[in-house]
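Following this message is one structure expressed as C-alpha cells.
A single protein chain has been omitted; all remaining protein chains appear in their positions.
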C-alpha cells in the first residue's frame, strides 16, 4: 500500500471535492504557490477561478466566503496561522455561525476553515503557536482535529460537504504523519463520530489531534502495567458522547490529553460531561497546556508548555493508583 | 444606608479611579454622553483628555489602549455590546495578553475592558446577546463577572489597578440590581477571590453574575427541602479553587449555573476541576445555555435559551436524589 | 421591485415612513420588544437605490435596516410580524428588527454589526456572477462604518476583483452620538478613492437624485464596471434607537434637528406628484399598513420548544443547557 502523508491527504481531499462539485472553491493567502504546501498542484489543475489568492484582508475574505456560501457556493478558506482565527472570530462566530438561526432557516453557510499547522511549530513563538480549537467548541462551530492521514482526508471531505461552517485544525505535530493507506478506500469520515485506536480495559485515554500518536506510544510503553484504551474524538464539536460513555463505562477511568489551554478547554468539557453520566472508579485527570498559556520562543520552553508523554504517563499511573 | 445601583457602582468606581490616578483614562463609543449610562457625568468632571469618544474602530482603539498601557497609562475601554469582544479578540488575546511574556517581562498591559450589558437584553437578538466570558477564561485573560453593586464597584477598582488586562462583564441581568450600601465602606475587592452569599450544608451552587440572584432566590424557595450554599466566584479567571474546594468538601454536592454556552464553558471547567480534587456524593450538574447557542429574537425563545430557575431547581433536586 | 417612476418612488418613501411610524407605535405598546433604530428621514436613500435594482440583485443593510428590506421588495406585513417576533415574520420571529432578511427578494439581511455587510455582499455577488447571473449588489452602511477596518477591507476586495457592488454610505451626520467630524479623518469619498473606487456625493433627501445616481452606477456595473460608492447626505429625524425616547441623550442642537427635518424626502418626492395622486398613494399605503399591523399582531408566537430551530442547517441538534 502506498504511504500517504497527512498533508497530502488534505491536498487529495481538496482536489477530490473541487473535481466533484463545481460550487467548491479555495480562498486564502499564497495558496496558488501553496506556501503551506497543502494546496500543491491545485491552482494548476483548477485555475484561478477555483483557487483564489487573497490580499491580507482576513476579515473581508472570511465574510466574502460567507457571502459566497449564502449564494450557494462551498468555499474552503485556508488560514496560514492559527491566530488568524482570532482576527476573524467575529466573522465566523457572529456571522457565519449565526446566519441560519437568525434568518429563521432561510439560508445555510457551508464554509470550511482550514488551519494547517495549528499548535506549536517550534520557534514560531507567542503569536503563531496557538491551538484555539476549544474556543470553537465553545461557540458551537463544528470543530474537527484529525490525527491520521485517512481521517484528515475523510474529515476534510465531510467538512466541505457539511451545510454548516466547519473549522478543521491540522496540527503541526500531525502534518508529517505518514501511513500506509489504500487510496481506493479513502472515504468520507462522518463528522461527530469518534474512533477507537486501541482497545483497553483499565483506562480510557482521550487524545486530541497529534496527541493521539503520543497516547498510542504511551499505551504501548505501559502495556505490561496497564491496559489503555485510546479514544480519538476526531470531532470536538459535536462530540461523540455516546461512544465515549461506552468506553468509560467499561474502563471506569478517564484521562484526557489535549493541547489547548486548561481552563475551559475541551479536556475539562470531556471530564465534566463524563462525570455527569458515568460513575468513575478514580478521579479523572487531564493533561493540557497551562492556564492562559503563551508559548515562549526558546524551544525548551515551548515544549515545556505543551502536554508531554511524561505527564500522560503520570496521569495514567495516578488514575490507576487512585481507584 | 443609601441604595446603590450596580450601574452607578460602576460609575463611582470609574470616577474614583480617575480621581485617584492620573494615568487612568476612559475610551469608547458614546461614552461622553454615556449612551450605556455607565460613564454618566464623567466627561463633565474629567474632560476630553480623560474621557475619549472613539470612532467605530474597535480594533484600532483596543490596540491604541495597549500602546497607551505600554507607555504607562491605565486605559479602561468600554464596549457597547458583548460581541465587540469577538471583533477585538486578536487585539486582546494575541497582543495585550501576550506582550509581557513575549517581551521577557519588559512591559505590562494594564487595560480594563468593560462590557456593560453582557448576555441577553431582551429583544436584542442574535448578534448582541452573547455572554462570552468563558472564552476569556480559556485564553487566560483575567475575567470578572460581578453580581452585586458592591462587588461591581470593588472589582472594577481592582481591575483598573491590576497590571494585567482584565475583562469585566456587567451582565444586563445585573445592571439594575440595587442594594443598600454603606458608601464609605465601598472598597476594592481582590481579583480571584470568591464570595459565599449563603451558607448551606447539602449542596454547593456556583452561580455566575446575575444568576447569583436567581440562585439565592431558588435557595430560599427550597429552604425547607434542602440547605443550599450559594457560591459566587466573582472572578472566573483566575478562579478561587481553594474556596470552592472547601465548600464542596463540606456539602459533597455541586451544581453550577452559568449563562454561557455549555461546551467548554466555565461550568464544565468548574465541575472538572472539582471532581479532580474532591469526591462528590452525587454526580454534579450544570445549568447553562445550550451548546452553540444563538439567541433568537422572540422574547419567549430568547428566555428559553437562558438558564432558568426551573432548571436550577431540577438540577438541585437531582443531585439530592442521586447521592 | 419598487420601480423607478415618481409615483412608485413616492409610494415607497411613504411606505417606509409610515411603516416606521407604525413600528414605533408598536414599540410603545410593547408589541415590538427591544426597540428599533428608526429610519425616519432617510427613506429616500433606500427607495432611490432599490429603484435602480432588479429582483435578482442582492442587498444587505444595517441595524437601521427596515427601509432597505422594504425597498428591496419584502412584504411589509411579514416584516412587521418579524418585528413583533411572530412565526409569520420574515425570519419566523428569530431575527427581529436588526436581522430581518428575505432571501427570496435578495435581502441578505439587516445586520447588527456596523460595517459587516460589505464583504458579505461582495462574496454573494461574486458567486452569483460566477454562475453567469448579471447580479449586482448593494451594501448599505452609515457614516460610522467607514471607520471599520472590515468594511475598508471589503472595498479593497471588491475593487481588486471588480465585483459590482454599490457601496452606499448614508451619512446622517452621526454614529449614535458621535458627529462625523469627530470620527472621520479625511472624507468618505476619499475612503473609496483609496481603493480606486469611483465615488459620488448625492442629496440623500431627494429620492430621484438618489435613484439617478444609483441607476447610473448600476448601469456602469452591469456593463462590466467594478464597484462604486455613493455618499448620500441625509439626516436622522428621530432617535438613534427608540431607547432614546425614554432616555434623552444630549448631542444634537435643536436648531440642527429642525433644519434637518425641514428637508423631508416624503415631501420632496410628494411635491412632485399632483395632490390627488399623492392622496391616493397615501391612502393605499395606510391600507397596506393597517393590514400589516393586523397581520403582524395576529401571528402566532413561536413555541419555546423550538428555540433552537435552524441553529444548524446540517440538521445537527445541540445539547440543551438543562441540569
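Letters A, B and C mark the chains as written, and numbering starts fresh at 1 in each.
Note that in this section a contact is a pair of C-beta atoms (placed from the backbone, for glycine too) under 8 Å apart; a residue touches a chain by one contact, two chains touch by 3 or more.
From a predicted model like this one, the values you see are computed outputs, not experimental measurements.
Asks: Would you mind listing the shown chains in contact with the chain that isn't displayed?
Replies: Missing chain, whole complex, touching shown chains: A, B, C.
Asks: Identify the residue among C:49, C:100, C:159 or C:221 that touches the chain left out of the display.
Replies: C:159
Asks: Among B:15, B:108 or B:281, which residue is in touch with the absent chain?
Replies: Hidden-chain contact among the options goes to B:108.
Asks: So that we can see where the missing chain sits, which residues of chain C does it touch?
Replies: 147-153, 155-156, 159-160, 182-187, 190-191, 193-197
Asks: Give me the chain A residues in contact with the hidden chain, please.
Replies: Contact residues on chain A toward the absent chain are 29-30, 32-35, 37, 53-60, 81, 83, 87, 121-128, 255, 257, 262-263, 285-294, 296-305, 307, 311-312, 314-316, 318.
Asks: I need the residue numbers on chain B that touch the omitted chain, in ascending order.
Replies: Spelled out for chain B, the touching residues are 49, 54-55, 57, 59-73, 75, 90-91, 94-95, 99-110, 140, 142, 162-164, 192, 238.
By our rule, only the chains that are shown with their structure count from here on.
Asks: So which chain ends up closest to the centre of the protein, judged by Cα positions averaged per chain?
Replies: B
Asks: Farthest chain from chain B, going by mean C-alpha coordinates, please.
Replies: Result for the farthest chain: C.
Asks: Please tell me the distance, in whole Å, between the geometric centres of chain A and chain C computed from their C-alpha atoms.
Replies: 39
Asks: So how far apart, in whole Å, are chain B and chain C when each is placed at the average of its C-alpha atoms?
Replies: Chain centres of chain B and chain C, defined by C-alpha means, are spaced 35 Å apart.
Asks: Please output the residue numbers of chain B that touch at least 2 other chains, ranges allowed.
Replies: In chain B, residues 83, 87, 125-127, 263, 285-286, 291-294, 296-297 touch at least two other chains, as defined above.
Asks: Can you list every residue of chain C that touches 2 or more other chains, as numbers and ranges?
Replies: 91, 93-95, 99, 113, 149-150, 308, 311-312, 318
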